[in-house]
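A single protein chain has been omitted from the complex, and every remaining protein chain is retained in its original position.
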Amino acid sequence: MTDLPRSQHIVASGLVAAIGIAIAWVSFTQEPAQAFVFPRLISSIFAVLAVWTFGKALMGKTKVGNGISAASMRKMLPGLIVAIVYVFWAAKFLGFYTATAIAFFVLLSLYDPAPHTAAKSWIKRIAITAGFMAVMYGLFALLLNVFTPREILF
Amino acid sequence: MKTWIAGAAMALAAMAGMAQADGHGDYPERPVMLMVSYGAGGATDFQARIVTMTAGNEDALGVPIAIVNRPGAGGRVGWNWLASEADADGYTLGAYNVPHFIAQSIEGGVSYSTDSFEPIANWGADPAVFVVGADSEFNSMEDVIAYAKENPGGLTFSGAGLFVGHHIAALQLEKAADVKMAYIPNNAGGAGAMRAVIAGEVMGGVNNLSDAFRAQNAGNVKILGIFDTERSDFLPDVPTMQEQGYDIDNASVNYRGVMVPKGTPQPIIDHLAETVPAMFDNDRVKSRMEAGGSPMRIMSRDEVIEMWAAREETLKELLAGL
Partner (left out) sequence: MDFLFYMGDVFSPINFGLLMLGTIGGLILGATPGLSPTMAVALLIPFTFQLEPQQGLILLGAAYTSTVAGGAVSAILLKIPGAPANIATTLDGHTMALKGEGAKALQLSFLASAIGGVFGVLLLIFLTPVLAQWALAFGPSHLFWLAILGVTVIGTLDSSSVVKGLLSGCIGLWLATIGFDDIMGAQRFIFHPAVSGGINVIPALIGLFAIPQVITMFTKGRSSDDAEVIGVKKHPIRLAVLEVLKRRTALAIGTITGSVIGLIPGVGGQIAGLVAYDQSRKASRESAKFGTGHSEGVIAAESANNAMVGPSLVPLLTLSIPGSPTAAVLLGGLLIHGIFPGPDLFMNYPQVAWTFIDSMLIGQILMCIFGLYVAGLAASVARVPHGVMAAVVLGLAVFGSYSVQNSMGDVYVMASLGLAMYFLERFGFSAAPLVLGLILGPIAEANFIQGSMIADATIGKTAYFFTGWLNWLLIGIVLASVGYSIWMELMHRRYTTKDDAVAKEEALS
């Protein structure tokens, strides 16, 4: 069990270190140099700190951070997929309000502990979704005049 | 139940189809957005909010105009967005600042030029002025230039950024007086540049006439000259640069107005070009602008097209030497 977070730490800090080095590389090769003085400074410190952290992880001396357990990964995955599809695709493609209503309802169904077999819990979920959408519409569309994407649906 | 849903879907589809076929006859059907490429509270934002306040009236657009700020990098962020990402459907307008966006497009590194936009109408023209702190030893442009001649590159003066009206004015001054000075662009816009002058961080500054007028009333600065071809009604005592012997025209005057991205349907452009200048020409708008110390200049679409072309030519010449 203790080995799992350690290897995870190596991967995570390795990724951060890779990003740090990549940024430093870009900063030192891009022009005009005058506009990159500050990024060069930051990315150097960034890269050094990231490599240091990576080294610590390799030696198994990382003190903080619990990593991710397989159980919590399994539990979050459905929600994560719904959220990602909602934000990166549905919101723009279906229209904000439609996408939000669908995503909201699906998330409720996935994570609300009320039993799926009882009709009452479905009615409750629909009511909560409708209530939330009404508040969103009132606040953003009516009060603040925000025009959200309304592609194929609303 | 199923037939009911199917019926509703058919009806929706039919409505959508009709709206498509109908074209732009009902424009505008919903609130219009005006993108301002400077932060909330800046001069452009403040004026945009005033001149669009009557948009909801029946004789204007009939729908409200919502201001959306997309500030950053002297306006580049907002105009880049308008040119490359905004929907050209007539519901997305943008505020322009000339000479800013034209100078930036000549300098390069942005994805817009005068060809990326269609002007609608102009609402204001705010000349740049040269200001110094109230306790400064400079009392005329002559003093300033004399100091700059003695200390080449040593006279620091602030402005709102690079390749904006203030910077153009600064370049014109350096060229006309044949001196080298240190122009310090401020990241906090005109207000930040003015603060630098009042706090004595820099020896002088180029700033908007409207802001300088207020700062002078507050006793914080002296205004030494106007970068325009004629004196201003707000400041009848302040001489123009030409009167003081420097050959500087009105290329740096900050014209503000409304434009749309290229590709907006022609009927919509025509509709806007007709209603928007009339909307600016409203007594309530005028009195508010006057109260705020913001000079108005209403120009139609054709006049603006001409003005853009003329500016582009002057600026190309001025910036070629850089």
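A and B label the chains in the order they appear, each numbered from 1.
Everything below uses one rule, namely that a contact is a pair of C-beta atoms (placed from the backbone, for glycine too) under 8 Å apart; a residue touches a chain by one contact, two chains touch by 3 or more.
Predicted model only: the values in this text are computed from it and were never measured.
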item: Partners of the unshown chain among those that are drawn; value: A, B
item: On chain B, residues whose C-beta touches the chain left out of the figure; value: 33, 39-42, 45-46, 49-50, 53, 67-70, 72-74, 76-78, 80-81, 84-85, 104, 107, 109-110, 153-156, 161-163, 182, 184-188, 191-192, 194-196, 198-199, 201-202, 214-215, 217-220, 288, 290-294
item: Hidden partner interface residues of chain A, rising order; value: 8-9, 12-13, 16, 20, 23, 26, 30, 32, 34-36, 38-39, 42-43, 45-46, 49-50, 52-53, 56, 62-68, 72-73, 75-76, 78-80, 83-84, 86-88, 91-92, 96, 100, 103-104, 107-108, 110-114, 128, 132, 136, 139-140, 144, 146-149
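FYI, only the chains that are shown with their structure count from here on.
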item: Distance from chain B to chain A - Cα centre to Cα centre, in angstrom; value: 38
item: Chain A - residues contacting chain B, complex; value: 145-147
item: Residues of chain B touching chain A in the complex; value: 30-31, 33, 64, 66, 91
